[in-house]
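Each remark here refers to the structure printed beneath this line.
Just one protein chain is left out here, and the rest sit where they should.
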Amino acid sequence: MTDTSTTSSTSSPLVEIRNLSFARGNRMIFDGIDMDIPRGKITAIMGPSGTGKTTLLRLIGGQIKPLTGTIKVDGIEVTELSRSALFQLRKRMGMLFQNGALLTDMNVYDNIAFPIREHTRLSEKMIRTLVTMKLQVVGLRGARDLMPSELSGGMARRVAMARAIALDPMMMMYDEPFTGQDPISMGVLVRLIRELNDALGLSSIVVSHDIEEASSIADNIYLLSGGKVVAHGSSEALHNSGSEWAQQFLKGLPDGPVPFHYPANDYAEDLLSTGNSK
Amino acid sequence: MNTRKTEILVGLFIAAGLAALFMLAMKVSNLNIYNNEAGYEITANFENVSGLKVKSAVTMAGVRIGRVSDISFDAERFEAIVKIKIESQYNTLPKDTSASIYTAGLLGEKYIGLEAGGDEENLKDKDKLKLTQSSLVLEKLISRFVDSFIDKDKSDK
Partner (left out) sequence: MLNYLQHLGASGLSFFQRLGRAHILFAHILGGIPSMLPRLSLVVHQIYSVGVLSLLIILVSGLFVGMVLGLQGYNILVDFGSEETLGVMVSLSLVRELGPVVAALLFAGRAGSALTAEIGLMKSTEQLSAMEMMAIDPIRRVLTPRFLAGFISMPLLAAIFSAVGVIGGQLVGVGLLGVDDGAYWSQMQDSVDLYDDIYNGVIKSIVFGVVVTWIAVFEGYDAIPTSEGVSRATTRTVVHSSLVVLGLDFILTAIMF
């Protein structure tokens, strides 16, 4: 499926974002960003919390519309698609939500079978084979009959991964896959993302602020801040870059271009004022 | 959740709901009376039917044998025409049966009471009752009562 679905030449980027702007209320989340997500590689998008990394994934998935700019996925302009065309495109995208977003009223098996049952008319026997294969990939074949509430956070994410690849998509999007994980399950997830990408010929986008894990698997890194792309390149290139911002983020310095203090009026003045908050 | 168990319970639930509807229709409402409407219809003219309604009971010897099916006005004779539907099993009423309008209890519902005569022939569909007695109107009764007192007063003097 991955082979037939790629319509344009393999050299062009899978996702092509040009001059993208998006605002929530009065706050600009993105201010004219350009981005290229290459095929067959893992691209990490990093930045401090609140820079709209998750929003970016939603924009690519067409769940929200940008203010201006274009987003092309596999040569298709996402922002102008009709609802049904968008759904056709989404069948070729897999997305892993932050906490897995498993359907809580079904067990693990039914969760993975869910998209297959909804979109195909395969026999139960075929579905069983498919689901078993997907579960084997994420190493949870034994957890087939558990309910989502009985899974640990890491296991839930692995089940969600199995579900996301159930329809053999061309790309995977991971939303903060490492947040709140212990080192072991973090390691498992890192390995899975890499293996899935290489074994299934996917293109992956990983949104994260876990620098070490993300940069260990990413072929390409985009650093976002203040609605702009502040740096991009391979992980090594960024570590050696002169960008002050990249240095602060990658090394986790408390103060720098991203200030420690939330913008406020003068400290001394604030202390001396009579307490009237005006 | 076991699918089979769920489906059985839902089936039971829907069956119970339909049974409840059925009970309301059959046992609580007058549906069974509608259904027994196989019967014959006779008419009777009354001078006054105030208080009588369509579907009021028609009884004989205190047993309900039919219902009022229609009440209309005869513009020529200035009388009320009442159509009465008698259930078909009561087909041996004599032709000179008389009809009166009674009240159940002091303030209760009006109903038609039939009294059998002695005729050999039986009532048939579309027959007309000749002997009728009208509804009792309370105001008339009271005024007649008061009048009789006044008359008595006058004769005493």
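Note that the chains are named A and B in the order they appear, and that numbering of residues resets to 1 at the start of each chain.
We adopt the following convention: a contact is a pair of C-beta atoms (placed from the backbone, for glycine too) under 8 Å apart; a residue touches a chain by one contact, two chains touch by 3 or more.
Quantities reported herein were computed from a predicted structural model and do not represent experimental measurements.
Visitor: Looking beyond the chains shown, say which of A:S21, A:Q98 or A:S185 touches the absent one.
Guide: The one listed residue touching the chain not shown is A:Q98.
Visitor: In the full complex, which bits of chain A touch the chain not displayed? Write them out.
Guide: Interface residues of chain A facing the absent chain: 58, 61, 63, 87-88, 90-91, 93-95, 97-99, 101-104, 114-115, 118-119, 160, 163, 167.
Visitor: Against the chain that's been left off, what residues of chain B make contact? List them.
Guide: 1, 3, 6-7, 9-10, 12-14, 16-21, 23-25, 27-34, 55, 57, 105, 107-108
Going forward, only the chains that are shown with their structure count from here on.
Visitor: Just curious, how far off is chain B from chain A if you go by their C-alpha centres, in Å?
Guide: The separation of the two C-alpha centroids amounts to 79 Å.
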